[in-house]
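The complex appears here minus one protein chain, its other protein chains still in place.
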Amino acid sequence: MNKKTYILDPIHGQIEIKEIKIIESPLFQRLHNVKQLTAAHLVFPGGVHTRFSHSIGVSHIAEKYGEHLFPDDKHKIKLLRIAGLLHDIGHGFGSHSYDDIVYSKIFIGVKKGHDCQRIEIIKYMKSIVEEYGVDINDIINIWNNKNPLMHSIIQGDLGADRLDYLMRDSYFCGVQHIGTIPVQRLINNSLIKNNILHYNIKIFDDIKLTLSARYYMYKNIYYHKTSCSASIVINNILKYSIEPLNLIKRTKNIQKFILINDTTLIGEILANNKMKICQKYCFDYLHRKLPKLFWEKITTDYESDIVEKNKIINDNPNLIYYENKNIKLTTNIYLNNNGKSILFENIDQKTYHILRLYKTYYI
Amino acid sequence: MNKKTYILDPIHGQIEIKEIKIIESPLFQRLHNVKQLTAAHLVFPGGVHTRFSHSIGVSHIAEKYGEHLFPDDKHKIKLLRIAGLLHDIGHGFGSHSYDDIVYSKIFIGVKKGHDCQRIEIIKYMKSIVEEYGVDINDIINIWNNKNPLMHSIIQGDLGADRLDYLMRDSYFCGVQHIGTIPVQRLINNSLIKNNILHYNIKIFDDIKLTLSARYYMYKNIYYHKTSCSASIVINNILKYSIEPLNLIKRTKNIQKFILINDTTLIGEILANNKMKICQKYCFDYLHRKLPKLFWEKITTDYESDIVEKNKIINDNPNLIYYENKNIKLTTNIYLNNNGKSILFENIDQKTYHILRLYKTYYI
Amino acid sequence: MNKKTYILDPIHGQIEIKEIKIIESPLFQRLHNVKQLTAAHLVFPGGVHTRFSHSIGVSHIAEKYGEHLFPDDKHKIKLLRIAGLLHDIGHGFGSHSYDDIVYSKIFIGVKKGHDCQRIEIIKYMKSIVEEYGVDINDIINIWNNKNPLMHSIIQGDLGADRLDYLMRDSYFCGVQHIGTIPVQRLINNSLIKNNILHYNIKIFDDIKLTLSARYYMYKNIYYHKTSCSASIVINNILKYSIEPLNLIKRTKNIQKFILINDTTLIGEILANNKMKICQKYCFDYLHRKLPKLFWEKITTDYESDIVEKNKIINDNPNLIYYENKNIKLTTNIYLNNNGKSILFENIDQKTYHILRLYKTYYI
Partner (left out) sequence: MNKKTYILDPIHGQIEIKEIKIIESPLFQRLHNVKQLTAAHLVFPGGVHTRFSHSIGVSHIAEKYGEHLFPDDKHKIKLLRIAGLLHDIGHGFGSHSYDDIVYSKIFIGVKKGHDCQRIEIIKYMKSIVEEYGVDINDIINIWNNKNPLMHSIIQGDLGADRLDYLMRDSYFCGVQHIGTIPVQRLINNSLIKNNILHYNIKIFDDIKLTLSARYYMYKNIYYHKTSCSASIVINNILKYSIEPLNLIKRTKNIQKFILINDTTLIGEILANNKMKICQKYCFDYLHRKLPKLFWEKITTDYESDIVEKNKIINDNPNLIYYENKNIKLTTNIYLNNNGKSILFENIDQKTYHILRLYKTYYI
């Protein structure tokens, strides 16, 4: 009897765990303490799930893709599993806030610093990862799109990452009417042509439904006005702690990075009596005292609306500006139409922007 | 158009919120930072839901009971709603560990100290609560079983608390095959006779299924060997922080109690360089380095198994002993059989005990 | 203890039944023997649910709308409940096929004859229905849009009928990723202005999601190529039985109409040795020997594609033509934007047509 280890997941059921030592490592266990949606629970109280279960889920979907696309290549399947497992290992406290406030000072000019940090981390974990017979450079190449086919399976428009977070975020937040997608059908109808991931055109509606699910999840959950309002507060927490808590140095030191997370950082700030302003922002977050929306514009015409925004803020200089710019449904989806490749251009969906002004209660 | 406020819950759907100020208070918001199942996510990664969503859910079920039992008494329904909303407001960091380590020193001789703490808290919140036209003493009487009928609706064997946590815990952990219960059917078949909550005997099987669901949830989730192992670690975290962090004094001060929770305490410990031993336990918790099970006995004969346990521990003095004693399915369920009351005695299910010995890796 | 009757529904849970005698009548029980989706189970084997459970579901949603919109008007709520319960009572064997082949000969010039038949039926059931204290003319006026407000609650673009069938059809067919919609949220955000049903503009995305769900359900389930192929066969069954089985006369006689349904008609045909051709079509249906798709065009330009179709059929005169014409997402949805009414014009979604040619194997 071959002894197998399973983790029970509310989205995918029993998931067999093959790289146990990676999962048992403190760097991976840290993901138990990084919420997937940062502050979405302040609007959707169920949305407290973590990057731990998401990472397990992405690894699982990646494996399913692998079993479908490379049924006889156990090594490729393993690479996909590990690339999925560790794809979010670099996320900091507050996820995208950490990218904006902390990582931007470490990885200059990079928008999503956690994508750089994960490379530092996998190098740090090299011996554990390579115990499973893979070269970490192969994983890094998947992440960095040096291996575009494998990259698209993990992080493409219909890749394992997206398929998992749509299902998972909607399940935990209770918005299954928005994020439920046909995961099995997408995988079962994927194929490789000219070394590019394609999908059978007969599931074109399923693809559009999935893109649409993502569009509405962004608009209604991830960019919910209150989620963004909480981001303002979390950004402030990070701005006011980056120096006193030495976040840059500690983030660069992977061993120390483990202890910067949702379960540790706020307590550390509250224990530090020299951080009064930062503590105030922590209280705001803990007590859900968030800036209230004053004005918003969801638009495809950024330039003209910035003018409008500036006019308003001129008259109300205490308003806080927060924007989500260049939100788009990407279109790198290749369809297979009886042997002919078609690149799906999602022209109905224009790039849009959310501009918001919030009232502050501190003056 | 009457403006209503809803919270979206993955278990019950849209729940109308009628006592908004209570929910907006920092003491209630604190529940966002108290996990419902403390450390169950170390076994069931989805089980990270909080006492916030549970409390909203209990309030909702309590309201449904009220609408069924007292369709014309809006005040009673409101009392039930608020008694449900605040029933868990006293829980500390680590829930039952806090009862054992901290509350036991404040509320001497009391097993579940959070039940005393909630009374202190509702007194502190008196003005907010009474704004909604209720007397807090009526709430306290429900909790304290001075009002046995209302008490059974909230905390009885088939009360709102249990119905919610069975559904919720199984949903988030992904064990719906264990905890799914017929909530609507139980409520729709409840009635009052001689001022005692009864259930129509025709749903006797539904009642047994619900009791059985609870039995298996305890055995497989709440008392899972790894959950208990984590409790050992959390108990140690509390033992070693109770003095240096002044937990007793801060717990008695309701305003300060707000900041003792899952998001603050560990960070505070890690920031305190005088707490090296306690920090080590925090690392164990954060990195899931938990004592491993060496021996266990699930038994209905406590005395004889204690003898066996003592024998083993004599030979292995470094083992850690952990027990869950007197676990039972209570039997205060009244059935209505065509006008005749029957007290259901659940004789099949005996009180049982779980005795466990864990290996420590510290010597 | 007030004795209530419930029906258990997999979509809505326990539904209290208030008009029991209507439900117990043979005309309503007949709906157990009329499939909701006629032949969809030949593609989606779970899709065998009946108009019985759908009708109960529509009645339930109608009641929820009523309780929200007219909380103090029990009579209006009752009218909605009954109008929902009986809205599909006129459907014949094969639903839309019966409209096309049989009802079109009874109710000349009417496209959906079952809407006329239901009026005949409610008149026939007058005494049972009016026992519940309603005037059947009020029900008929709801159906006939003489009462446009109530009509929109039952049969409007977001009315009880649609909300139920989207949820139900997707649940039974297993396509929850297509048809799951936010029923509660739609109802909770509905309101009446100027005697017109409106929805709060803040749920505009939920509305678009619901319209989109309907669009994709039509395209992928209701108008699935094999469902339509089965319709060709069912149309033939009806064409070849309308005379020998006297369907017109029996349909006009409400008492006899009860016995024309999915459980009776085919057996009757098979027992009639003079109906050899019709029997062959029955075998085709029973054994799933359906015409295979040869060509299809899903288009917004009907005229030009008809030309193309005619060209093909000229060369292949044995092909069978089947079309679904003028499929559109209607746009009579009024939004309330802070007191201002807006009529939502769904301009993204153009009216489209499905043109199909099937190969026959009979020549």
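Odds and ends about this structure:
So that you can tell them apart, the chains are marked A, B and C in the order they are listed, and the count of residues begins at 1 in each.
Going forward, contacts are C-beta pairs under 8 Å (C-beta built on N, C-alpha and C of every residue); 3 or more make two chains touch, one makes a residue touch a chain.
Every value quoted in this text rests on a predicted model; they were computed, and no experiment measured them.
The absent chain, not drawn in this view, touches the displayed chains A, B, C throughout the complex.
Between the chain not shown and the residues A:151, A:168 or A:185, the one that touches is A:185. Between the chain not shown and the residues C:18, C:32 or C:328, the one that touches is C:32.
Taking the whole complex into account, subunit C touches the unshown chain at residues 7-11, 13, 24, 26, 29-30, 32-33, 41-42, 44-46, 48-50, 52-53, 56, 171-175, 258-259, 262-272, 283, 286-288. In the full complex, subunit B makes contact with the omitted chain through residues 175-178, 180-182, 205-206, 209, 212, 216, 219-220, 348.
The missing chain lies against subunit A, touching residues 1, 4, 6, 13-14, 16, 184-185, 188, 191, 336.
Simple rule for what comes next: only the chains that are shown with their structure count from here on.
Distances from each chain's CA mean to the overall CA mean are smallest for chain A. Centroid to centroid, with C-alpha atoms defining each point, subunit A and subunit C lie 42 Å apart.
Among the residues of subunit B, those in touch with two or more other chains are 13.
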